[in-house]
Each structure stands twice: as C-alpha cells, then as structure tokens.
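This is the structure I want to talk about, given as structure tokens.
Yeah, one chain of the complex is gone here, protein chain that is, but the others are all in their spots.
Here is subunit A:
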Amino acid sequence: MSKEDISRRQFLNYTLTGVGGFMAAGVLMPMVRFAIDPVLAKEANQDMVAVTEVAKIGDEPKRFNFKIKQKDGWYESEVTLSAWVYKNGKGEINALSPVCKHLGCTIDWNTDPGHPNQFYCPCHGGRYTKDGTNVKGTPPLAPLDVYESKVKDGKLYLGKAKPRKGA
C-alpha cells in the first residue's frame, strides 16, 4: 500500500464517521432494544383452568365461558374466554376457539340459516364444519384453533388455544 492510497481528508472522514457512528450506536442501541422488547419476550404460559363438568358436554357444540388471569404489562386482570365444546363420534372431547381464523371476529354455532350445523362468522361470512375445518370458498384459510384440554375428576380443563394445520 503506497502513501497516496488514503488522503488526510479521507482518513479524517473515516475516523469521524467511525467515532460518530459508535457514539450514535451507544445512544440508540439501548433505546431500540427497549422498544422491541415485546417482540423478543417469550410467550407467557397459561395454567389449565376448569371449565365445566364433563357430564354437561353433549354431541352438539355448546359455548362455555371460563376466566383466566391475564398479565398485560403492569395491568393484571381476569378475562373471560369462551370455547365451543362437544363430544365427537368417538366420544372424544373437542374444544374449539371461537376466534375466526380470517380476521379474528367471533364465530357462532348454527346461526346461518342457509348452512345449518356449521360455525358461522358474521363479519365476512366465514364458515367452518363441526370439527372446525374451514369451508372452502369462504374467507378463512385455516381451521379453528383447538384448546389444549385434559379431563380430571370429571371436569374439563382448558389451556391455550393452539393453531392446527389443514385445509
């Protein structure tokens, strides 16, 4: 490398940009990390809560409400969730989330006279069959989420609603 390769002006430019960049990064790095903290935070886990007695669950989807403790930053509260629960042909309990997979409206069972025995979303006419599978040709692109569930002492416990793959 000969002496002419870098001029005094260039050298100063590089050093000043470097030092300035270092200082700016030192100021901005904590602030940016602070701002994106929710993105990097890990998902809060949620306890399973008792929802209903198993005896009350029939073949027809029925809406059950249950309360969970929610922590939203500094604000802690109890929120009410609901689940569509029924026993399928094999006697297994199915607990579906009422949140439409299109854009998040709340679905209802059997409220569209044109399509009986389906879940129906009033917002854009999304429909799902009884097992939660989205009906082709309606807006939703995925089946309804299913709650993690377990049965203990004759009671149904539900946890988080988990998405599943499909149609």
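Here is the rule we go by: contacts are C-beta pairs under 8 Å (C-beta built on N, C-alpha and C of every residue); 3 or more make two chains touch, one makes a residue touch a chain; residues count from 1.
Quick note on the criterion: contacts and distances are computed from a predicted model.
Participant: Pick, from "ABC transporter ATP-binding protein YxlF", "Menaquinol:cytochrome c reductase cytochrome b subunit", "Isoquinoline 1-oxidoreductase alpha subunit" or "protein-glutamate methylesterase", the protein name that UniProt gives for the chain of this complex that is not shown.
Facilitator: Answer from the UniProt record of the missing subunit chain: "Menaquinol:cytochrome c reductase cytochrome b subunit".
Participant: Among A:D5, A:D37, A:E92 or A:D153, which residue is in contact with the omitted chain in the full complex?
Facilitator: Spelled out, the listed residue whose C-beta touches the missing chain is A:D37.
Participant: Just the residue numbers, please: which parts of subunit A touch the chain that's not shown?
Facilitator: 27-28, 30-31, 33-35, 37, 40, 73-75
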